[in-house]
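A single protein chain has been removed from this complex, and every other one stays in its place.
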């Protein structure tokens, strides 16, 4: 089966995703994923091949924990993000790496800025997506966000969806 | 009336706008606006709904003052920008939010760097444009630039067009 | 002769170039150039018109030295880049400035991050490319990378391909 | 190369020579960390510092948080409708108990162990309270109040010295100009549109001087005056001839003068049309009924820039701005600025006021950025202080009569600064 | 405005008042650079500091580089299979001789002039060696070893004071809890998945306190407990009733307690299904055979958070984390954290362990970021220390019996901190 989407449609999708995150509309963001999807953030500086079964990630959410993460971030008791930080997700270098509608790979570069408590933290790196298209609707099956720095000594946390 | 432009044409337009600003060709930049257009920069961290009638903006130019601002920046006596700072406007996440040729909304994310006097200042946020197309020519009716940081303690000023 | 490529194809090309640089696949990166191509990095803050015959550049490689640069960066004895720094090349504002398949101009903005030794350095500016298309294949004839800051006192070097 | 080698202290930072008509300030005062530490101790920890305006916390439960003189404060209107100021520090292990810039709430709850305080700062709840011995002093677990909080006509000031004189005594002659401002309204004055915050790389005293420096107006702000003219103004057309600096006591000073720009109260300009002229005339008439002609015209036509020592500015010009600024370090400061207006002015006049405000003031104005740039360049110039050590503030010395473009008002500031820094009390 | 004016030192930083049941710590201890310098000299330069675990350099030639107590170290297993620690500084002109975070090699070669050292730190080659006079002291051109390197059950510590007591004497009562942890395996324990590194804006002692602060658990980590319940846990269901702080000597302390979460060894939760329950039962049985019922259940069910003075934490909770942290400045620290596990546990159990670890711990966990935020807010609150000077750590004082939610364990830390800072030896 061939791939029926172009980069341009994927860009629309990813820019839309970024907007949902900037606006803290996380419930809607979750709807961009298929049921059973997963979301990973490996340690800063990791190679694309790293696995949470053998490496201590920052985030390695299965579908259950990803839903819980979204719930948590909606609560006033998620102290690190209440009051909410102000974020801006810059997406660039979008590339469709091929596959079929059932399963294709996309990568993009990102710089995400998070401002709170008098400082602005910069997260930079690239995303790897496993996606699919079902009756014209693009969905995420697996999202991995790689921080292309050596460490997060300045940022200190991954408390937002980067 | 429908909307006859695609994101790709708007990107051409916005990348062109950024280039005019980077090259300090402000008179030409002004020609991207319709007569009577306005340009707003609300305080850092504002929501999209903020209004200059009730909030103290950094910039709330009507058409007269916008023209005057361009004139001012062309003068040697605009001390903060003479000698000219070196700027680079990074535009990403361009989204056409719909409307008609007579009036449609566009948003983009930006990071604008300004270098002068031994430091580089970073302005980051998103633009909201009200635009129109007349005989195939795109024009700006209203431009709002939102700084997605908490404050401008580091930048200290909005002396350039961000 | 007309120009047979669109911005979208050039973006594919440039995003691909950025990926090769991020992955340190420099031999493949070199294949994006035509034989006899050249690569220049003028001093930070230079105007587009600057020439290495009259100005002291950071990099002014002819084809021979560009090949040598790639060889050098592949060696363990290129100490500044061994261990390799982790880089991420953000490309935006891609504009095709016209010309013909035999020779056309492209510009893009960039922010390149380089992390090593506990710090992350930011290189920002714009590229100017002279390109050509031969039997549908895009190639670079001349690449110039302009750093749109006043100096490189923070970065200290141009040891990577920015 | 940074300024690594700071020279020794001069015998005196301020040298006034009446005989030869020179007044000089040593530039080490703008760069040395030891001077900054002494300023903190002898000036900011002893003077009355502006906190905020009553209208910013209009009703019970309204609060705002603000850093004042190096402290993090909560300014809150209690259930009893009384404004109070607390240190924003939990009595338990010290976390900020309030993070919002401003808001409206019934209590403050610390996120760490959930100690909870009412609007009057009292501890009203803590988990497992039974595990604590009975408090040895009343209130030892309540939020700490600032040593002194007082207001004059709605302007609230704090003082970190419990022994400091009362506010009105401190304000001395400045009271007259505060009155001239507050009298704009028959009802009340209010802060409109929130706060402008920005920072820049210059010692705080450079902004103190600049805030009422008449001399720099034309050269620094040429583009603003171009704009005023383009908008139909004329440089001549001032409606008042006054041009005068005044020493208000305790280091406060003011310049009062005429200027070509429009004043929402109550000097119209061409751009406002007949409608604007009519409205201004009407306002002026009301003022005349309330205060008589002379004071009415003074309120309507006269501009003034006033500095209340050490760092509170009221500039009553094409709009009214309140401004305060604090050092982050010897070479960096952050600024807070507000617009003040009569609650009872018309919507159009309010619009003109904010339009006026932005065209001159603030990070995007046609003037303020050039001021900040000039001050930044001064700070840069002080890198040469070992060889170019002295600022000159002599303008107008030995003149029969002083005008607002002279530098007397800065000399008033520096004499007081020198007095306090020398430890004279 | 930054905290420019640091007040004078108090007579005492720690004031314990048994009679009235109060224990207070002066907040200057968290902000003053002079305190930090004294901590470096009297604490970090004299105490045993955690370097790493033997499993991180499993075979000869394995090495890692790590900053410990302000030094840059190489931890390497020599040809002779002996772990050694060297200062990562070339004896020639001082370059780091090893840049990799970790690896496996036969030698270290300096990039500057190519001096080359073997795994035992000996200089084995240098260009143009004949241009040097014969060495006056043996080894003067070798890598410098740390003054003391010792381990207890695979945990390697360094000490920069050559006269310091041996490690086991220093660990005192902490040995019992290290044993309780290392006994999880019948083979060996290992670090799994590398290291988590992050930093944040709070004094290092705030994290020392926080690491075994039981009191903050429910309020700070409400969302984590929501999650535990959503995952099928129940707040009641602890399998153990203990809740106790203990002073382990030399400033070390621990709290031991029951909790609702699952423990890979060996307390199952609903989410693990019958299969998980069965596996845990089996593990517990093996423990019982090895240690008898009481100790087996203690290992299986009891959680503990232990701080080994000054900055090494073993939290044996829903997973086992080792953690150490060092100041970058008075108001900033960097943290290193690891997961420890039995080499011989099943793949599923290993999965559950890492899953547990991430759900609570680390920069992306449901708990740690809220801890760091709380501590950051404390550091902010200390800007007010001139007027709000004292932390309260009195909880539980004067109580008949102490529980893990009291603050006794922090008091143990502070008594030792005060003793060492006062120069008492």
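Chains: A, B, C, D and E, in written order; residue numbering restarts at 1 for each.
Basically, a residue touches a chain if its C-beta (ideal position, glycine included) is under 8 Å from a C-beta of that chain, and two chains touch if they have at least 3 such contacts.
What you are looking at is a predicted structure, and each value in this text was computed from that prediction instead of being measured.
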Chains in view touching the one left out: B, C, D, E
Among E:13, E:30, E:108 or E:160, the residue in touch with the chain that has been omitted: E:160
Contact set of chain C toward the excluded chain (per top definition): 41, 43, 52-60, 64-65, 68-69, 71-72, 75, 77-80, 117, 119, 151-159
Touch list for chain E against the chain that is not drawn: 36-37, 40-41, 44-45, 67-72, 87-97, 99, 111-114, 127-128, 131-133, 136, 141, 144, 146-147, 160, 326-329, 334
Residues of chain D in contact with the chain not shown: 1-5, 17, 20-22, 27, 30, 206, 209, 215-216, 218-220, 370, 373-374, 377-378, 380-384, 386-388, 391-399, 403, 405-406
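Simple rule for what comes next: only the chains that are shown with their structure count from here on.
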A-E against A-C, pair bridged by the larger set of C-beta contacts: A-E
Interface sides of chain A and chain B: same vs different residues, half threshold: different
Chain D on chain E, rotation in degrees - Cα superposition, rounded to nearest 5: 120
Residues of chain B touching at least two other chains: 8, 90, 92, 111, 151, 153
Touching two or more other chains - residues of chain E: 220, 370, 373-374, 380
All pairs of touching chains, each written as two labels joined by a dash: A-B, A-C, A-D, A-E, B-C, B-D, C-E, D-E
